[in-house]
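Below is one structure, written out as structure tokens, with a few remarks after it.
Omission of a single protein chain aside, the complex is shown with its protein chains in their original locations.
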Amino acid sequence: MSNDADLDFIAQAMPAFISEAAEQIEAIETLLLELEEQPDNRELLDSLFRCAHTVKGSAGIFGLNRVVEFTHHVETLLDKMRDGDIALTPDISTLLLQCNDQIKFLVDTAADESADTAEQKDLRADLVVRLRALTDGNAQPVQAAPAAVKQAAGGADAGPQVWTISARFGPETFRNGMDPLSIARYLGSLGTVVRIKCGIDTVPPLVNLNPESCYLSFLMELETSSSREDIEGAFSFVMDDCELDVVAPETHGQKLVRAIEEMPETPRLGDMLVSVGAVSQDKLKEVLSTQQQTRGMPVVEKAKIGDLLETQAGVPPEAVAAALGKQQKLREGTPSEERYIRVQADRLDAVINLLGELVIAGAGATLLARESHQVALIEANLHMNSLIEEIRNGTLGLRMVPVGETFSRFRRVVRDTASSLGKEVNFEIVGGDAELDKSMVEKIADPLMHLVRNSLDHGLEPPQERINAGKPAAGKLVLSARHETGAILIRIEDDGRGINRERVLQRAWNRGLVEQGVVPPDDDINMLIFEPGFSTAEQVTNLSGRGVGMDVVRRNIEALRGTIRLNSNPGKGLQVDIRLPLTLAIIDGFLVGVGKSKFVLPLESVVEVIESGGDNVKVDSHGRHCVELRGAVLPVVRLRTLYTVESSLPDRVSIVVVSSLRGKFGIEVEVLLGQNQTVIKPLGRLFRTLRGISGSSILGSGEVALILDVTSLADLATGALHGFSAAQTPVTAAVSTALSS
Amino acid sequence: MNERFELPAELNIYSALDTRDALLAWIAEHGPKGHEYLEISARDVAEIDGAGLQLVASLSNMEQAWRLIEPSDAFTDACRTLGLLNWIDGRSGKAAHSGAV
Partner (left out) sequence: MQAGQNNTGAALKDLGPGSQYLTYSLGDEVFAMDIRSVREIIQYGAITAVPLMPEFVRGVINLRGAVVPVIDLQSRFGRDQAKIGKKTCVIIFDASQGGEKIELGLMVDSVSEVIDIADAHIEQAPQFGTSIRRDFIRGMGKVGGEFIVILAPERALDVEEMAALAERV
């Protein structure tokens, strides 16, 4: 073959192979990590074997000998493991992970032999030696011929069966770089071809023939123990263009099972079986009357009838199982298949943006409707707005993905990191099916990783130290996710040393983050680790960051409008709580006005509203504004003062009581404008240091309103008020002083 | 003595177009001479793929009778894999089926 033609062929079909193989390789890694938790799980072992087998098979079709040869050794080991001849040990697990990395390397460089360095070759050879040592030299010799590799008969339970495979190849087959001949050859390597016939009647006479189009088809009977997937796998690259029919000869029981699965819902077990012909109506009557006699006994009716059908009526057990399963599904009301559609992320984003516009437009229309005072119009508008809200909720939900997917990625890192630190760790993921907006999930991954590594690096102690402290040698690290109203709580919890309060305080004093000698409350001390300038070069180890400190972690989380809190129990452990709003796009807000400006408060933080005259707001001995609320003193923030909003002093003010992480406080405003849904428009980088404001929003009237961030508003207010003694808010005051110098 | 067409050493997708043209030309030249069957030789075939086999299959659907002779090992192996052994047995095209000797 000419080299150019070779390269053309490979260039065309290679991406498909690489992408398919990449999926298998990823699956292998996930399975291996799961296998470590459940070393005896037969299903996992089977799946592992199949993945490796698929990669080898596809590589074979492409004639990629290096991939085939290496993967073959891995497959041999996996085969022995699933047969129970070899049990998983941590060493074997590590070996397999390394082998998987090598397979990935081989696949990635499949098209380019020159990328295979001497270093890689040595590594590979070493891996093969270790693999073969385990399989005791029982490894099957591999023929490095293109396409055909002899398989050991797989451990499929059913034994060899004769499958009927009929394939009609589409006209583009040759142009796509595929060849029916090599597919037939590959199938032959899976077992024994009982007979094969090539359909050539559809091939036009020479004069009409387009030699580069494919008109071939074949009909084959193949005796093999391979699974349907393996057989269909041979066609995976021509699937789009080929009509394929793979038929297994069915046992009687299997035929019944298929019929049961395909039938429309029928609730009663007996009726189901009768209608598929598993049992006759008379036999069923017999069985039912037998059952009737045992009615008085306290046993589960379902199982009983099933047993009777098997023993008395001779219904094949698999048919009974299928029927019971179908009944169960009907009871649970679950669909028998979950169906997914792949959607391009951009398109979804475009729809969500339009939806945001729709929300704003709806608000505008509502305003106009109200002004018109036409009842019918106002009602129609209400109806429309409620529909918009439903669509909004549904659409935002489309972007939600389970956090578990991201969490799972950490397993490998935790494993490798713990091992390289000489620490033992039990890593647990809880609540992985909690969902979060896709873009947030991606942005939260790095900060989480940093925190996890921090636990591993600084929090959890080495085994001996733990034992000395009366703890189990293996540390516990739990990554969990849980929904709260409107937010998601992600928690990283370890049972390590916790935060060393004294050391943190000392460092804070040394770095001028806190006035020498001032001892802030414990919670504030813990939060000091997030201050920029806290970490030193020694702190930033290879593992914990590339010069990335905890301050960046906090910033990233705050950029997502989230909060991070620490709960440290010295000697016992540390709990890091990250709260994130469920979505970035739209929030329910409470609109208020001060002077000519309008502000939006997140509805979830609004507790109540006090309509009071300005007289009720008093100034206390510290110079703080406050108001009395049911016997308690509530600090009050005057937006007008804080933000130096220009306006004439109003006669009446209202106080919106909000709850924040700093506690409850009141915000004095001039006009209450009611609830509204707002689309959050980020203010942009220019405003990145702005405190107290988390974004902007366009109102129905076209005005821009600023969205208030209650927690940082509280901070801002406390820091901005004069006459506050250091003893009251040492950290906030000291920190802001230090930072602004 | 019949003239024979030697199928090329490379009988695959890359040579399919040229081979088809050569075959057509050859058949056009030798067909009308009234031979019983045309002889197509696969003696030289060393590399073959589905497209190549398809070319030869296309011959089965023409009026002119033909016979495959001296199949190389590579050719035989390919035919066996794809289920086209009846050619190897020496059966010819349509005209032969229809009873002509």
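Chains: A and B, in written order; residue numbering restarts at 1 for each.
Basically, a contact is a pair of C-beta atoms (placed from the backbone, for glycine too) under 8 Å apart; a residue touches a chain by one contact, two chains touch by 3 or more.
Just so it is clear, the model here is predicted, and its values are computed rather than measured.
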Contact list for the unshown chain, restricted to visible chains: A
Contact partner of the left-out chain, one of A:L127, A:A184, A:I610 or A:I698: A:I698
Option from A:A110, A:M220, A:A234 or A:I360 whose C-beta touches the chain left out: A:I360
Residue of A:L377, A:L489, A:V518 or A:L683 touching the missing chain in the full complex: A:L683
Missing-chain contacts mapped onto subunit A: 357, 360, 597, 642-645, 681-693, 696, 698, 702-706, 740
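Keep this in mind: only the chains that are shown with their structure count from here on.
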Subunit A and subunit B, separation of their C-alpha mean positions in angstrom: 58
Interfacial residue positions of subunit A with respect to subunit B in the complex: 1-2, 5, 173-174, 179-182, 184-185, 188, 195-198, 200-201, 203-207, 209, 211-212, 214-216, 218-220
Residue ranges of subunit B touching subunit A (in the complex, touch as defined): 10, 12-14, 16-17, 19-20, 23-24, 27, 47-51, 53-55, 57-62, 78, 81-84
